[in-house]
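All protein chains of the complex are present and in place, except for one that has been dropped.
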Amino acid sequence: MSTKTSPDSGNIKTAELIRTQLPNIPFEISETKTYADLKIEPENFLSLVDGLNKNDALSFDLLRNIVAIDMGEAGLWAKYHFYSFVHGHGIQVTVPAKSTDLTIPSITKTYPTANWHEREAAEMVGLKFQGHPDPRNLLLEEDLDIHPLRKAHPLQKPEILQGIEDGPPGVEQ
Amino acid sequence: MTEKPNTEELGLLSYTPDYGNEEDRLQPVEAPNDQALYRVVLPGVMQTGVDTVIAMCRKSSLWPMTFGLACCAIEMIGTFMPNHDLDRFGIVPWPSPRQSDVMIVSGTVTKKMAPAVKLLYEQMPNPKYVISMGACATNGGPYTEYDRVLQGVDKIIPVDVYVPGCPPRPESLMEGFIALQEKIMEEKKNAG
Amino acid sequence: MSFGDPFFGISWLDIIIRTLIMVSAMTVVVIYLTYGERKVVARFQMRLGPTRTGPVGLLQGVADALKLVVKEDLRPRNADRWVFEFAPYATFVPVFLVLLTLPFAEDWGIRNLALGMFFVFAVLGLNIVGVLMAGFGSGNKYALLGGIRAAAQMISYEIPLVVALLTVAMLAGTLDLNQIANLQGDRPFILVQPLAFVIFFIAVLSELHRAPFDIPVAESEIVGGYFVEYSGIRWSMFQLAEYAALWGFSIFGSVVFLGGWNFPFGSEVGVGLQLALTLIKSTLMIFLIFWVRATMPRLRMDQLMSFCWKVLIEISFALLLVTGFFLYYNWPQEILALVNWGGALLLLIAIFIRTRRKSKAGDLVGTYKNIEVTE
Partner (left out) sequence: MTTWPESQGTSTSLETVDMTINVGPQHPATHGVFRMVLTVDGELVKDCEPYIGYLHRGLEKLTENADYRQAMGWWDRTDYLAGMCCEGAYVMAVEKLAGIEVPERAEYIRVLMMELSRINSHFMFLGAFGADVGSFGTSFTYGWRERERIYDLFEEVAGDRMFPTYFKVGGVTMDLPENFETRCRDILSSIRQGLEDFDGLLTGNEVFVERCRDLNPVTPEQAIAWGFTGPMLRATGLGWDIRKAEPYSIYERLNFDIPTGKQGDVFDRYWVRLSEMYQSARIVEQCLDEMPSGRVLNPDLPKTLRIDEGELYLPTEGTKGEYGVYLMAQGGTNAYRAKLRSPSFSNLSALRELVVGNYVADAIVILGSLDIVLGEVDK
């Protein structure tokens, strides 16, 4: 068991290991409270994912989670969390989508579990995943075109009924 | 593989619920009020006696439909289990809406689920009652600010008894059932 | 005995009174069977069962029945009108005919036929027609599936049922139920033919769609099976037919196998004791059916079919053959009993071994890059 890292110790080592294993892919390394983070452009995101999956020293074979974030003016970001059973280490990959076309290449071919995660991220924040098998809505109705997790999306005002004189519930005055 | 004929135009085999667009999905459903046969046939003076007997029978054999939405469903199942046995009141859960009289809406009704709730309410035979269990079913509960959540099930179907709590304890659901039984005994005339 | 004097060759009054007795007895028994089932299954599940309606919940069956009578009677739009409406009566009539021929005491049956058992076999076939009508008539896919499953199950389980009862008829030498009961004065046929009783019990369970074979009525898969679209009085007719069949088969089983009213005290004893004896034995059998229902999970459709065609039918034909040999060469019946007990034991052991067999899928442990992650 080479680089056995629990979340709060030695996650930078994993990032350096990836840097040495995949030298020709440009990404910046930064630190989060639990895992190291690699920031990469959408163009060479697919090559990084293939590298992570195929390389024996890394062999990240579980895609845990895809988080889509509306960063306000910095556009829409997607964060991926990978984990390797063989080496026991995990990594986080941040992919800021271009504000022009908001698309990120889809990785359902190498990780089939990404299918539903990408569909949910797409409908919640409005990202588009290029090459996704069926990009329909997952959690919202099929014909809805709203993105609830955008910062601009409003909340619903709770309906306060003061007393009986307001009439029976459900009937608008 | 032989080319399958399109199953759409075979009325029997294909069933696609026509939910329509957003507005008429959330149209409320009125409670039906047609009369039972015995009230039409029997002369007036005998009706009160038959009414009380029928109301007592309805009261003591309320069959709810197993219709759990969210966390309140777990407390609803808990009410049918050994510690708080609803079977003592003659209340046994039934899978199909056709054979049930009470619909316990236990959990958050979202706008995507609203047409299914209305469909099930219409499928139930006539003297039917609705118990809105928990804060979510009454007015959206802790999730009332999210715009995909329906603020209360009484916006789409008429509700008889509201059970407060999030989730309500099994005892309060039993109290809801007792309140429903008293309501059946009171309004036995227009029970239909 | 007959009630009125014959009129135009048929004693009309007699027929009417007898059927009225049977109808009222059956409704009372069915109402208290539903109450009994809920109480018994509740006790298995550490619950109380109905206690609020009536003194100890005794009026629960009455309340259910009355409520169902007054319920609104729905008919789905794309249901086939006449098939849908006559299905419950088509399931109820054969069961009622079976009840008419059963002897409750010395010659106390409603109508004792010389070919009583043969009549029961013939009438059993009609039951499937009603179930199929319900399945296809109500225009609902769940009902369609339920109807097809019920038809396949009932038809295939009739063969072992009939053959197992034939072996008993061969032993008794007659098909008249009264005679069969008379012959069991000293020892009931269950001691002589236990394997036939096991096959009979399994086949009855699947004829009634109960316990491990309640596939057409599997509420966790196809909700409610063939009577999913029925409500109110039509649905209660189905329940009436089901519980009447349960009662009918348990009395039939106790008369044929457990010696009916004859076994421990012979036939000189008064009619009251004989009647009580038959009812006690049939309630014993009903309790066994409720017990199996409360504990056994449900078989899948193809397992049910393969169990019937690959196991039950072979055993019942072998049993028929063996009984034939014993009767032709009139070897002592004790050896026949021994062979039977051996066969029944073999069947149970085979089922036990089947569950302990090694699975066919092989071991996948450690095949993932042969790592063992947990230290």
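Note that the chains are named A, B and C in the order they appear, and that numbering of residues resets to 1 at the start of each chain.
Following the convention adopted for this analysis, contacts are C-beta pairs under 8 Å (C-beta built on N, C-alpha and C of every residue); 3 or more make two chains touch, one makes a residue touch a chain.
Small disclaimer: the values here were computed from a predicted structure and weren't measured.
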Shown chains that the omitted chain touches within the full complex: A, B, C
Residues belonging to subunit B that touch the chain removed from view: 2, 4-5, 7, 10-15, 65-71, 73-75, 77-78, 81-83, 95, 97, 107-108, 110, 112-113, 116, 120, 142-143, 145-149, 166-167, 169
Subunit A residues that touch the omitted chain in the full complex: 6-8, 32-35, 61-65, 67, 69, 79, 81, 83, 85, 88, 90, 92, 111-113, 115-117, 124, 137-141, 148-149, 153, 155
Hidden partner interface residues of subunit C, rising order: 41, 44-47, 78, 80, 139, 141-142, 144-145, 212, 214-215, 218-223, 293-303, 351-352, 354-355, 359-368, 372-375
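As a working rule, only the chains that are shown with their structure count from here on.
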Intercentroid distance (Cα basis), subunit C paired with subunit A, Å: 58
Rounded Å distance between subunit B and subunit C, as computed from the means of their C-alpha atoms: 34
Distance between chain centroids, defined by C-alpha means - subunit A, subunit B (Å): 40
Multi-chain contact residues (two or more partners), subunit A: none
Of all residues in subunit C, the ones touching two or more other chains: none
Subunit B residues within the subunit C interface of the complex: 11-13, 15, 36-38, 53-54, 56-58, 60-61, 81-82, 85, 87-90, 92, 95-96, 98-99, 101, 123, 125-127
Residue ranges of subunit C in contact with subunit B within the complex: 38, 42, 45-53, 57, 59-60, 62-64, 66-67, 70-74, 78, 139, 141, 219-220, 223-224, 228-232, 235
Residue ranges of subunit B touching subunit A (in the complex, touch as defined): 21, 28, 111-112, 139-140, 144-149, 151-152, 154-156
